[in-house]
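Starting off with a structure, shown below.
Every protein chain except one is present and positioned as in the full complex.
Then we have chain A:
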Amino acid sequence: MDSATEDVYLQKIEEFVYDEDKIVTFKWLSITLDISVHDSRRLLEKYVSDHRSQKPQELSVIHLLSGTDDNNQLVITLVNENELEDKSDALNKVLNKQIYSVQKSKQVDVDALSLVDYFDIHKPREVPIVGSIRGKNCIKRIFKQKKALPPPPPPTNKGKTSFFTKIPPKSSEKVDTKTKEDTVSVSNSLVTKEKSNLNIRQNNTAKPKQNGIANFFTKGADIKKVEERPKPEAAEKSEENESVTDKISEDSKTLKGRIQSLVDSDSDSEDIISPTPNVERQKSRRSIKRQKKDNRKDAPSPKRRKRIIQNDSDSDDIFGNDEKMDEVEENTIERSDEDSEPAFKPQLPLPPKNKKRKWVDRTYTDEEGFVITRKEFVEVSDSESETEKTKENEPVKQNLSKPEMKPQATTEHNKLNKSDNETSNDNKVVNGKTKGGAKNKKPIASNQQTLMSFFKRK
């Protein structure tokens, strides 16, 4: 180190000590000035000796003292300058004395001293301090880069038609023997398989095609709704059933050939499909749900949406007859506000066909986030309503069909219902029979499913 640089560094030390009132350790100085620790220690010694010659009473110096004690134990410690002589005498043999730190203040605090060279967890040192004795193996590891994952398959913009074309066509004999329902169930399964390949959200242009395909996923009642989506016309469910059948036949013919290949290729899976139709429906519902979200955005119809929500949260409709099932599914697909899916029960076909319009309290969350409770007419099957009246005291499953409701609303509602159920259960125990008369008057929210309704499906 030349003298000019040395003078500069000494000046800097002066600034650190007097102007900034820092505790300057040799290690800190080495890091700050980017010099070797041996140089920094030498600089400190020079500084102290120069300064002491001019102003002997100023500066506090901490020394590093090493030696062996009476037990022949090697001791390395920090000692204040004032105590250096005493502690050196206490040692059996003094081996080394060197300056550790310099500061302006007379009061020496060991904790403050340790804070100067603290182990910074936020700013780790990338390289060892200059002047360190380093081992050969003290080098950074070379991490092998993991194999890059294969790129995801490109989004198919062709929509659902794409997966029809992928599978090569096979014999068409099987298709003729199949009923429409089977094709629907098969196509449901296919949708679940090919779900990952469909980028339905992005495809708004294929809406008509999608609508056509959606017809095969849903039953007659729903198909009409799908087709009416671009047309903002509200229609009764019964009317839809009638009007859609024609279209179904047309679409079925056009897609028959394509479905042929699907049926043949998935012949093994057909057996698997049938025992669990509801699971497949749920999956198809979910896959189509996303598709429908976009479609719904493009064709906003408040009236339609309202109706959809209404039907959605209607447990009676969900557990209605088979004809209603797909219609309800379509409605559930079309709804947009729910973030979480309802925990659907297995959808069993319902025999009763008689429907009643029932005045029911319905609580739901609208698009602005407000929880709204309204009395609305809801179509309920006769048997369903009867069972509700008689089995009202059964614990009601409340969380199933209220995905649109916010948690606070749900909990409040649950609390109310739970308390009601508790009291009702107590009454049941006391009397030995259900107090149907008194409790029937209490309106059950139609979005609640009763246990009896669940049993009834079997």
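The working rule: a residue touches a chain if its C-beta (ideal position, glycine included) is under 8 Å from a C-beta of that chain, and two chains touch if they have at least 3 such contacts; residues count from 1.
Note that in this section contacts and distances are computed from a predicted model.
Of "Molybdopterin synthase sulfur carrier subunit", "DNA polymerase delta small subunit", "IBH1-like N-terminal domain-containing protein" or "Lipoyl amidotransferase LIPT1, mitochondrial", only "DNA polymerase delta small subunit" is the UniProt protein name of the chain excluded from the display. For the options A:V48, A:V75 or A:L451, the residue in contact with the chain missing from this view is A:V75.
Touch with the chain omitted from the figure is made, among A:V48, A:L113, A:V371 or A:M452, by A:L113. Which of A:K87, A:K104 or A:K356 touches the hidden chain is settled by the complete complex: it is A:K87.
Not every partner is drawn; the one left out touches chain A at residues 1, 5, 26-27, 34-39, 41, 64-66, 68-69, 72-79, 83, 87, 95-96, 98, 110-111, 113-115, 117-121, 124-125, 127-141.
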